[in-house]
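Quick notes on the structure that follows.
For this view, one protein chain was removed and the others were kept in their places.
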Amino acid sequence: MSDPKWQPRIVAFFCNWCTYTAADLAGVSRFKYASNVRVIRLMCSGRVDPQFILDALAEGADGVLIGGCHLGDCHYSEGNYKTVRRFQMLQRLLHDMGIEEQRVRLEWISASEGERVKTVINDMVEQVRALGPLNLPQHRAEWDRETAHPAETALPAEAAGGVQLAGQRAQPEVAHA
Amino acid sequence: MKYSYFPGCSLKGLGRSYEESLLPVMKHLGVELTELNDWNCCGATAYMSVDEGKAAVLAARNLAIAEQAGPEDLMTPCSACYLVLNKTKHNIADYPAINATVQRALGSARLAYRGSVKVRHPLDMLINDVGLDVIKEKVVRPLKGLKVAPYYGCQIVRPYATFDDAWNPTTMDRLLATLGAEVVHYPLKTKCCGGSLTGTVPEAGLRLTYILLKEAVRRGADVIATTCPLCQFNLDAYHDQINQRWGPARIATVYFTQLMGLAFGMPAEQLGLKRNFIPMKPLPAPLSKV
Amino acid sequence: MNTNHKNGEVRIGFYICHCGHNIAGMVDCPAVAQFIAKLPGVAVSRDYKYMCSDPGQELIQQDIREHKLNRIVVASCSPLLHEHTFRNAVAAGGLNPFFFQMVNIREHDSWVHTDRAEATAKAKALAHAAVSRVRFHRALETTRVSINPDVLVVGGGIAGIHAALTVANSGKKVFLVERDPSIGGHMAQFDKTFPTLDCAACILTPKMSAVRSHENITLWTYSEVVKVEGYVGNYKVTVKRRPRYVNEDLCAGCMECITACVFKEGKFPDEFNAGLSKRKPIYIPFAQAVPPVVVIDPERCLQVRTGKCKKTCIEACADRHAMDFSQKEELVEIQVGNIIVATGFKLFDAKRIPQYGYGQFPNVVTALELERLVNSSGPTAGEIVLRDGRRPKSVGMILCVGSRDVKTNRWCSRTCCMHSMKLAQLVREHTDADVTVFYMDIRAPGKGYEEFYDKSLKEGIQFVRGRVAEVTDWAMAPEEEGKMVIRVEDTLAGFVRRIPVDMIVLAAGMEPQADAQAVRRMFNMSCGTEGWFLEKHPKLAPVSTFTDGVFIAGCCQGPKDIPDSVAQAGAAAAEAMALADKGYIEQEPNTAYIIEADCSGCKSCVPLCPYTAITFDEAKQKAQINGALCKGCGTCVASCPSGSIGQNLFEDEEIFSEIEGVLAYV
Partner (left out) sequence: MPDKPKIGFYWCASCGGCEEAVVDFAEDILGVIQAVDIVFWPVAMDFKKKDVEAMPDKSIAATLLNGAIRTSEQEEMARMLRRKSQYLIAYGACAQLGGIPSLANQFPREQLLRYVYEEAPTVVNEAKTRPQTASRNNGYDMTLPEFRNVVRTLDQVVDVDFYIPGCPPTPKITKAAIGALLEGKLPPKGSVLAPDVALCEQCPRKANKPADLSFTQFKRPHQTVIDPNLCMLAQGIVCMGPATRAGCEAACPGGNMPCTGCFGPTSRVQDQGAKILSSLCANLAAREEKEIRGVLAGIPDPVGTFYRYGLGKSMLRRKANMPVETAKNTP
C-alpha cells in the first residue's frame, strides 16, 4: 500500500508493575516519542493471551508490543517466564502464517527505564513502518470479494443486552478525517 | 612453547638491539619464535593519523598472515606494533564499517581475517606463559646491586590494559626483581617519553624526555629498562641537547631483554648493548667482568 | 458470571480532563468528548478543567443521579495516580466503584507527544477502548485483608533506629534486625556532624540505648533476613541469627574476657575504626555498642576454628557464664504486617581509581578513615597524624571520588561536599595544617549549609576547582621532595598545578550495598538502574515501594545525609503505622476465578500459580482457586485451554473490546 499518510498502528500490552509504570515515568520525564502505540494495561505480561496478539493483528494492528518486568524481577515472580515461552512459539506460528517476526516484539522494561520506553517504541514504530502495513481486515475483504455476497456473519451480530460479544466482531470503522 | 613473531620495522633498524637480545633470550628459555612470512609495516606512526582505514588494512594484513600461519599467538615486542595490532583487532571486531573496508582490501589479495589471532607482548608471555620461576632457574648471574628504573612507556598498557594495570603496571618490576636487580620506585613508568615530538617540537618533546631521565637519576637508578624502541631512542639519543637546555641527566636506557640476557650469562656485545649512545655504567662485580 | 451484565441498557458517562494545560495543551478535549458522545451506549460526554477537583467529582455524581448513568469513564492522568479518587467518586454517586474505567491521556499521551492532531487521535482511540470495555464491567466487592500491627525494620543505622523508635513509641511491636554485632551504622563512626558540628555520638548514643531498653522493640543484631513470604499485613519473615558465642542476656560488657583472650594483642583489622586499629578475635565493636556485649569472630577465634584453645575467656567470665561456645546459627520465623527496609549504603572503593594512589601511598586515606582519626575515641585518640606519626603540614581533600564520573558512578553522592568541609574544619581545629579542597562544584543545598561553606572559606581553607588528574610522589621541585603531589587543572586559574601535600583525603562516594539486588528480590522491590531501591512515586510516595506494606528509608533509596535519612525514616514509620492503625487494607478485586461448570479438570493451570492458589479438587475433578491467595496476575487465565478461568477487572471480553477500541480509530 503506497498511501503516504499511512501510519503504523501498534497495540501494546504493558504489565502494571514495570513497563506501564515506566511509560508513566517517560511521561513525567516528558520524553517525546511516536504516537502510534496504544497501550492496554494488564497486571502481568503473563496475562497476555496469545489470542490477544492474534486478535490485534486480525483487527488491523500492524504490530504488537508486549512489555514486562525483566526476567527474575516479575512482580509475580514467574509470570514473565510464561510469557517468553509462549512468545517463542508464537513467533514461529506467525512466521508460518506469513507475518514478519519484527511485527511482534517482547521487551523487558523495568519501572525505572522510562527512557527505554521511548527508545523501544520509536525503534519499533520505525521497524514496522519499514515493513509497511499488515492490514489484515483489508486482506480479508479482498479475499471475500470472490464470494458472491459477503457472508452474513461478517455483519455485526448483536448479543444479549445490546452488547457486542467479542466473538463476533464488526470490522473496525476506518479512520475519520 | 611456540609463537608467531612480528618484529616490526624498528627491530630491524634503530631498535635492532632489542631483537638481538630478545631472540637469544627466548631461545634460552625454550621459546620458539617463527617470524611471520612476508610481514609488512604495522601501520603505526603517521599512517594512523593520515588514513585510519588504510592503516587498519596494513595491520590487518599482518593479522591475516598470522592467522594463516597457525593457531599460535602473535608475539610482537615493539610497543607501537603491539598497540596498533591490538587496536586494529578491536576496531575490526567493534566497527562493521572498518571490518568491511579491511576484508574488501584483504580479499583483493585473496586474504581474509576471522579475528582469531591473539596479539601478545613479551612481558605478558614471559610472566603468564613462561613464568617467573622458570626464568629464575635460568639466572646464573643475578643483577645484584643494579638499581633499575622500570619504564613501560605509554602504549603497552593504554588504552587496552590487557595484561597489566594501566596506571601502575608491575610485570616488568617483578621480572627485574627475579633477575636479582633492585627495582627503584619510578612513578613515571607510564608517562610520555616525548614520542615523535622530540623530532618535531623539541622544546616540548625533549622536556618530557628530560623529566623521565631526571626522575630516574633522582631515584638513584643506574639504568632505565624499557620495552619500547622509540622510548629507548628518545631516552638514549638526546643527552647533549638536554644537557644544554636543562643540565645533565645522564643515565643509560636499555631493553629489559638485554638485562635478562646479562642475568642469563650472555656476553654484553651479543646482546647489542654496545649500540647504546649512553653505555650502561660499569656494573658491580661479578657482572663487571663481562 | 464472566459474561456482560444483563440488567438492562448500558448508560455510559464519559469525562475528559483538561488537567489545566497539561492535557488540553496537546489534546483537543472537546473534540474527543464529541467523538465519544456518538458511540453506542454513551449517555453523557463532557470535558472539564480538573476532573480530580471536588467540583469535577461532584459533576460525575450529579450525572449519575440525573442521567441514570451506570458506567463511568474518565480520561485524565495515570490510573496509578487517580484511579482510587474516581472510584470513590463513582461510589459516592451510588454506583459500584468498579463500573469505572480510567484512560491515561496525560503520561501516555499529552506529555509524550508533540503533534496535537496525533495526540488527539490517540486520545480518541484510548477513550474508545475504555468505553467499549466498560460495558462489560460488573459490580465487584473489594476484599479486606487484616493488618498485623507488628513491624519489621531491616537495618540498624540511624534511619532504621529512628523508624523503629517512632513505630515502637506508638505502642506497636517492632523487630529490628541488624547484620553487624551492633546497631549505629555509619553515623556511629562519625566524629561530628555538619552543619552544627555537634558530636555524632552525643546525639546517636541516647537513641541507640533507647532502642535497647524499649519494651516494644525486639533487637536482633548479628542477624539477617533470609526469607520473606506472604503479603501486606501478613508477612512471614525468616531471620538468620548468627552465633556470637556470648549469651547477650548474661554478658555485662565488662570486657574481662577480651583482656584474658589468648591473643595478647589485637591482631585483626578493626572494622569500626575502618581498619586503622587492631582488635582481638573476641571484641566489643565500640565503646557505645548496642547491645553492649562482646562478640566472637568465628573466622579468628581459635576455639571456634580449631576447638583447641585454653579458653581463658571462659575463666575470665567466671560465674557469670556468659561465654557459650555451644551456640549454633538459628533460623527464627516472625509474623509482621509491615516492613521498613533501611539497609543503607556501601562506601565506594577508592582503589578503583588507581591514579589517586589509595592503597599505594600510606597517607592517602578515605574521609571515613579521617573521621576515625579525628575522633577522640578513635585509634589515635583524636590526633590527626600520618602513618609515621608525624603531624601533617598540608592536607589535600579530593571530592567526587567515584561520584559524578561516567567511568564509575554517575550520581552525586550528595554528602561529600559538606562532609569534606566539615573534616576540613576539624583538621584546621586539630592541627595547623593547610587544607586544600579539590572540587568540581560545591553543593551545599540545605538549611545552614551554604553558611557552613562560607565559614570554611573564612577559616582559610583553600578551594581549587578542578578534577584531580593524579596523585604522585614524583617530585620536580625541592619543596615537593618527600611529599605527595596532586596534579590538577585549576579551571578557575586556567592552568595545570602541582600541589604537594602530606596527607590526602578521598571523599569516596556512596554506592548501593553489594547485595542490594538480592535484598530487593527478597522484598519484591524494584531498583533504579543505578541499584538504589525504587520508591513508588518520586514525589507523592517517596518511601513506599510497589509492594504494599514494604517501605524504604535512608541511603538504600539513594545517597542522603543524616537529616534527610531521619526525615525519611519518620515518614516510613508513619506509613506503616497508618496501615497498622487502620487494621485492614482493601485489596484490588482483580483475582482469577474458575467457572466450575466449564472446567474440564485438565490441570494445566495448577502448576502455573506462583502462590499455589490453584488446587485440584479430586472429589469434583475440577481445579479451584483460593481467592485469598490469588494476587491477580492472570497467567492462569491466559493459559486455560478451554477458556474456563475468568479474571475480575481483566476479563477476556473486556480486553478484546479494548483491542477493538484502540484499533477502531487511527
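We call the chains A, B and C, going by the order they appear; numbering starts again at 1 in every chain.
Everything that follows uses one rule, which is that contacts are C-beta pairs under 8 Å (C-beta built on N, C-alpha and C of every residue); 3 or more make two chains touch, one makes a residue touch a chain.
Keep in mind the model is a prediction, meaning the values are calculated, not measured.
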Which displayed chains the hidden chain touches across the whole complex: A, C
Omitted-chain contact residue, chosen from C:360, C:644 or C:657: C:644
Hidden partner chain, touching residue among C:324, C:405, C:470 or C:598: C:598
Absent-chain interface as seen on subunit A, which is shown: 46, 49-51, 53-55, 57-58, 81-82, 84-86, 88-90, 92-93, 96-99, 134, 136, 139-140, 142-149, 151-154, 166-167
Footprint left on subunit C by the chain that the document does not show: 2, 597-604, 606-608, 616, 621, 635, 638-644, 652
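We adopt the following convention: only the chains that are shown with their structure count from here on.
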Reference subunit C; chain at largest CA-centroid distance: B
Mean-CA-position distance for subunit C and subunit A (Å): 34
Between subunit C and subunit B, distance of the C-alpha-averaged centres to the nearest whole Å: 51
Sites on subunit A at which at least two other chains make contact: none
Sequence positions of subunit C contacting 2 or more other chains: none
Subunit B-facing residues of subunit C, complex: 354-355, 360, 470, 472-476
Residues of subunit B defined as touching subunit C within the complex: 165-168, 185, 187-188, 211, 215, 218
Residues on subunit A engaged by subunit C in the complex (per definition of touch): 7, 9, 11, 16-18, 20-21, 23-24, 26-28, 30-33, 35, 38-44, 46-52, 55-56, 59-61, 72-73, 75-79, 82, 110-113, 118, 159-166, 169, 172-176
